[in-house]
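A single protein chain has been omitted from the complex, and every remaining protein chain is retained in its original position.
Moving on to chain A:
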Amino acid sequence: MSWILRRLDAKGILGFAILAVVVLCAVAAPWLSPLDPNAQDLASAIAPPAFGGGTAEHWLGTDRLGQDVLSRIIYGSRVSLVTALAAVAGSALVGTVLGMIAGYFGGFAATVVMRLVDIVLAVPFILLALVFMTVFGPSLLNVIIAFIAARWTQYTRIAYGLVLELREREFIQACVAAGLTTTDILLRHVLVNLAGPLLVVATLELGFVILIESGLSFLGLGTPPEVPSWGGMLQEGRALINVAWWLTTFPGLAIMLTVVGFNFIGDWMRDQFDPRTGSVRPTEIGSRD
């Protein structure tokens, strides 16, 4: 792991720092948040933040129902992180497997998979999510499934291209000549050479999923209202944006910072893998574990 520390630049440090804060919030929400995120206190509803004329009891103010904004933001990180991790893991798995099959076997398998990719890419994601949530009802699981159904294509395209090239490399031919099974070749020899580029895609996807998930919650297509989520908070605060700016500003900042953090990490990793930026090549990264 020490090579990571040696190669961190400002962007990388900032990205990992933001990620650490978000993960800490999600994991330690019950201990970190000052109040119960769902505790209503109508007496102190729409209180401004502590530095904007409010009290120290509610640092970032309260909403229409007197719920503490800071506590809801801390708890809201859970929805964002769980959705992002599950959606990215699921779509990476599906997309990588399909991309490897299409690239390695070519022919009919490639035609079917890659045309399917074209079709999925042609469907607007919000439309897909809208139809999906209307049919199956809004829930965290359905949000994740909708993401997987749409975003696997990102990994398939990358994996397909890389495998097409890898397949002709002589070490793969040597594996065939040595009598390795196709499964062994794909899992032990092809996959390790895809891991780097796909990791970059996955990191950038984490930011994307968090952003779009907030959008879905904002449209009422995401998680149910009783679960605090950043997108849901934006939606609730929208009506009061002229009176209580803090209801939209702070969740919005949380979304923005998290997405920026993931994008920084993704950019940093891409720099590491890109030979043109003069950093290490993928082959070298693999050798320093």
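Things worth noting here:
The working rule: a residue touches a chain if its C-beta (ideal position, glycine included) is under 8 Å from a C-beta of that chain, and two chains touch if they have at least 3 such contacts; residues count from 1.
Rule of thumb we're sticking to: contacts and distances are computed from a predicted model.
The protein name that UniProt records for the chain not on display, among "Na(+)-translocating NADH-quinone reductase subunit A", "Putative tricarboxylic transport membrane protein", "ABC transporter ATP-binding protein" or "Monoheme cytochrome C", is "ABC transporter ATP-binding protein". Only one of A:47, A:74, A:88 or A:175 touches the chain withheld from this view, namely A:175. When the whole complex is considered, the residue among A:193, A:248 or A:263 that touches the unshown chain is A:193.
In the full complex, chain A touches the omitted chain through residues 169-171, 173-181, 184, 188-189, 192-193, 195, 282-284, 286-287.
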